[in-house]
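Supplied in structure tokens, the structure appears directly below.
Left out: one protein chain. Kept in place: all the others.
Think of it as A, B and C in the order they're written, each chain with its own count starting at 1.
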Amino acid sequence: MTRDDPLTVADVARLAQARLPKELWDYVAGGSGAETTLAANRAALDEVAVLPRVLAGVAAPDPGTRLLGSASSLPLAVAPMAYQRLLHPDGELATAEAAEAAGVPFVVSTLASVTVEEVVKTGATTWFQLYWLRAPGVVEDLVARAEDAGCEALVVTVDVPVMGRRLRDVRNSFVLPDDVVAAHLTGGGDGTASRAHAREAGTSAIAAHTAAAFAPGLGWSDLEWLRDRTSLPLVLKGILDPRDAVRAAGCGVDAVVVSNHGGRQLDGAAPSIAAVPSVVAALAGQAAVYLDSGIRTGTDILRALASGADGVLVGRPVLYGLAADGAPGAGRVLSLLAEEFRDAMTLAGCADVAAVRELSTVRTVRA
Amino acid sequence: MTRDDPLTVADVARLAQARLPKELWDYVAGGSGAETTLAANRAALDEVAVLPRVLAGVAAPDPGTRLLGSASSLPLAVAPMAYQRLLHPDGELATAEAAEAAGVPFVVSTLASVTVEEVVKTGATTWFQLYWLRAPGVVEDLVARAEDAGCEALVVTVDVPVMGRRLRDVRNSFVLPDDVVAAHLTGGGDGTASRAHAREAGTSAIAAHTAAAFAPGLGWSDLEWLRDRTSLPLVLKGILDPRDAVRAAGCGVDAVVVSNHGGRQLDGAAPSIAAVPSVVAALAGQAAVYLDSGIRTGTDILRALASGADGVLVGRPVLYGLAADGAPGAGRVLSLLAEEFRDAMTLAGCADVAAVRELSTVRTVRA
Amino acid sequence: MTRDDPLTVADVARLAQARLPKELWDYVAGGSGAETTLAANRAALDEVAVLPRVLAGVAAPDPGTRLLGSASSLPLAVAPMAYQRLLHPDGELATAEAAEAAGVPFVVSTLASVTVEEVVKTGATTWFQLYWLRAPGVVEDLVARAEDAGCEALVVTVDVPVMGRRLRDVRNSFVLPDDVVAAHLTGGGDGTASRAHAREAGTSAIAAHTAAAFAPGLGWSDLEWLRDRTSLPLVLKGILDPRDAVRAAGCGVDAVVVSNHGGRQLDGAAPSIAAVPSVVAALAGQAAVYLDSGIRTGTDILRALASGADGVLVGRPVLYGLAADGAPGAGRVLSLLAEEFRDAMTLAGCADVAAVRELSTVRTVRA
Partner (left out) sequence: MTRDDPLTVADVARLAQARLPKELWDYVAGGSGAETTLAANRAALDEVAVLPRVLAGVAAPDPGTRLLGSASSLPLAVAPMAYQRLLHPDGELATAEAAEAAGVPFVVSTLASVTVEEVVKTGATTWFQLYWLRAPGVVEDLVARAEDAGCEALVVTVDVPVMGRRLRDVRNSFVLPDDVVAAHLTGGGDGTASRAHAREAGTSAIAAHTAAAFAPGLGWSDLEWLRDRTSLPLVLKGILDPRDAVRAAGCGVDAVVVSNHGGRQLDGAAPSIAAVPSVVAALAGQAAVYLDSGIRTGTDILRALASGADGVLVGRPVLYGLAADGAPGAGRVLSLLAEEFRDAMTLAGCADVAAVRELSTVRTVRA
């Protein structure tokens, strides 16, 4: 490692910001509305202080765990994120490769700019993230395609009935360039895909696309249909209210992701970490609980698990790595998080992930 | 919408500030004393975080509700605000027109610069806000005039026994220009109206007018008299203590507005949102509960309703719109809030206003 | 009032700061140590939000009350403050005159730069503040002198066993000028008075004087001796722990002042307002409870009383007025506070001081 190597995700973010055109940086880093929830995600994580354990006889901690029944080298998966070729020509191939190298699952978005089949070829454990599209048959096709490609789980994102009001994108009249497309939606469908490429002043083209393409009114019966339709593990991404978590478990969901979509959907939604304890308590083990939104360090992973989560998803940091340096950049982010988490486990006296979940936390004041 | 269109109430406020002479901006935007309560209104709203619901099958949420028994397109009314011709020659006509177009009630102030009869002609659902004036017979006349004009409710403002110490106005020696008058008070009365137009250095002329014109010592018996006098729905505006809310309900009041007058009266009064839950609990449904003071976004409306309110009043934002661009400006503010609230409902999985009131909230740290 | 008249105590403070040499400003405005408690006094007051009452039929509130059995036009006394001729040649004569005009008690310090006899001549209700000096017989003499002069109460300050570490004074090598002396201590005593006039680099001469002159090891038996010695009402100034309040009441004390000496003694002591509720509860009416430290506005008086106090003492603001403009300046401060408190009572629907004490408070977030 040389003097200029990034030592933290914050370093990587700075490199990415320096490299990206403003409108791309804004698209990735931004949140919705007044970005209250975006900021609250960090503030609430910073307030979780951990009580480390000592003399636990931990020579080398094992950060490995099982996520949805498969081994993962960390209690972490790469969050589904759309259109990654915006940030680097290799797009999802690069990030999936990094996930594969890191030994963690990669979640491929419905709106990926590289197909799930190509992603799977990287060798990464792949989960398919499902947006429920309006066009008849498309959801069923996507499920089949994910199954056929060898995905090991379906992640149904339920917090995007419409896109959040992302004002940076609106002010930038953000639009996808012609060469970055939703790779799973090119085969016809309902012809809405072009919306994401049509620049209209004072409008976010991707919000317009979402409005046109996503099915309105998704309900529990859709989830039940899907539960019947596939035998893959099902993850419900984007819940915060424990009542929804319990209902999801009742529908046979295997895991929930406590998430506010990284502060990109409802501005004013609770920080994910604040919702975790009550979701964990309400579920009482009926389904696994993952958290995302704001994870930036190994300590954050410790905080999440000590608060009761079984694992985390990491979003923007991976894209920062991708933007900074393609697959090696994304890999650097994952290895930083791995190093940091391993160090944090060691320093907290935790031999394994189960021990991390036994740590006590106190809410502390931010300085 | 073009690149420069305002996307938030904050954008509109900036446009208004750029357009208004400082003393008018100060008059509208300012609060009393050290502006502690003014700032606390925002801070307290920002701390209310919501737990959205998912998979609720909400294709298109219905933000409509009934306010005092009449349909409203939103759980929102335009707050009573005096002398709107200060901000635009069309004054209350413009804002009432905007309210009418938005399908929400408009509350016309006793101190309006346009008469209630003219306001009613815009077609807006009109409520008349009553200040209790000293001059004998004036209150009774105003009530009769409001009834005759076709107002659908009376809003009795009880937090202005005297005007709050609005230091910006005092420092500006604020005075009404000759051509902006209290349109309901021109017909003689006690001759105090001219006080608002008499510049005295180091004095707020409108505070002097209020002191001269408003009846001191308003009591519950006055409210009882009014309850007997009119069959219109009665709203008590400006309460924060649950004991007052319960007493008001006992007097036959139909609704209370939990309000600190936008931080313009008692500096040091609690932020309205902090008082809502105990007022709602104490009333137990005996009267409707509205909130004002600090509502700036659709998320704020969600916060207020999730905290137990039945609706909100919006004040300054409408004046910012009026100052920026007359009726279209005021309309833009109301349509922004409507869009934002509809989006917030969708993102929170709420099919209707009743569902919003079932949302859970957590108090979160501000970033 | 003209445009430049001060409208708040903060305005007066600015005038004073502009007029005073830095070392005098520092002496008055400063606190001890890192000034944590000085700042916390304000922060904690700002967090107390009040729930005003409405329709209470208050035509003109009566801010009058009884303090130690005598009528006062406000629930406020001027706090004892040493050496006021530092700030203006008229010193305590000016501030006492202002107190007399305002109809509130004036507390004359043991270390006053004008004698108690002269102060009493102003006509002000005068209380004598007692520091327990080492020199034999001096305390007894001071008590007799206060009684003879016509003082109506004795205020025993118990939070100055030594002077707090006031670093501004130390850095300024602060010393009293020759013409400002402790007027009650000139008649010989133990010859320590000159210490306050002896400049030593890197030392606060007044701290040196205090160390030399004040009796160490003051105890409850001293208070019992004093209780037997005088029939004047006794006030214990400078308590924060409810256990001390209860013990004081057991010794026959008539009132306690919950105080941290305006943040000038123990840095890290609790803000006074935070200690009031438990002191009030513990005393259960056995003694009156006054508060000082940080009162700057009429709303602050409301906050203190709504938190349970019977009255407040006001310190620095009176000195700011004195420095800015002698007796009229001090008078302006008191009339500002009176106006602000009367307005706050009116706006909070309180007919009298008893009603203020019935107000509810909520702890709110600072913006």
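To be clear about the criterion, a contact is a pair of C-beta atoms (placed from the backbone, for glycine too) under 8 Å apart; a residue touches a chain by one contact, two chains touch by 3 or more.
Please read these numbers as outputs of a predicted model, since none were measured by experiment.
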For the chain that is not shown, enumerate the shown chains it touches in the whole assembly.
A, C
Residue among A:53, A:197, A:227 or A:243 that touches the chain left out of view:
A:53
Touching the hidden chain in the complete assembly: which of C:108, C:124, C:155 or C:223 does that?
C:223
Just one of C:183, C:269 or C:353 touches the chain that is missing; which is it?
C:269
From the listed residues C:103, C:161, C:252 or C:328, report the one that touches the chain absent from this view.
C:161
Contacts of subunit C with the absent chain, listed as residue ranges
33-34, 36-37, 39-40, 42-44, 47, 158-159, 161-162, 164-165, 167, 170-171, 173, 201-203, 216-223, 236, 238-241, 243-244, 247, 265-271, 274-275, 366
Touching residues of subunit A against the unshown chain: what are they?
1-3, 5, 7-8, 10, 46, 48-60, 297, 299-300, 302-303, 340, 343-344, 346-349, 359-360, 362, 364-367
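Simple rule for what comes next: only the chains that are shown with their structure count from here on.
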Graph class of chain-chain contacts, one of line, ring, star, complete, other
line
Here subunit A maps onto subunit B under a C-alpha rotation whose angle in degrees, rounded to the nearest 5, is 90
How would the subunit B/subunit C interface be labelled, same or different, where same requires over half of its residue numbers to be shared?
different
Mean of the CA atoms for each chain, then the mean for all of them together: which chain is nearest?
B
Just curious, how far off is subunit C from subunit A if you go by their C-alpha centres, in Å?
59
Between subunit B and subunit C, what distance separates the C-alpha centroids? Give it in angstrom.
41
Would you mind listing the residues of subunit C that make contact with two or more other chains?
none
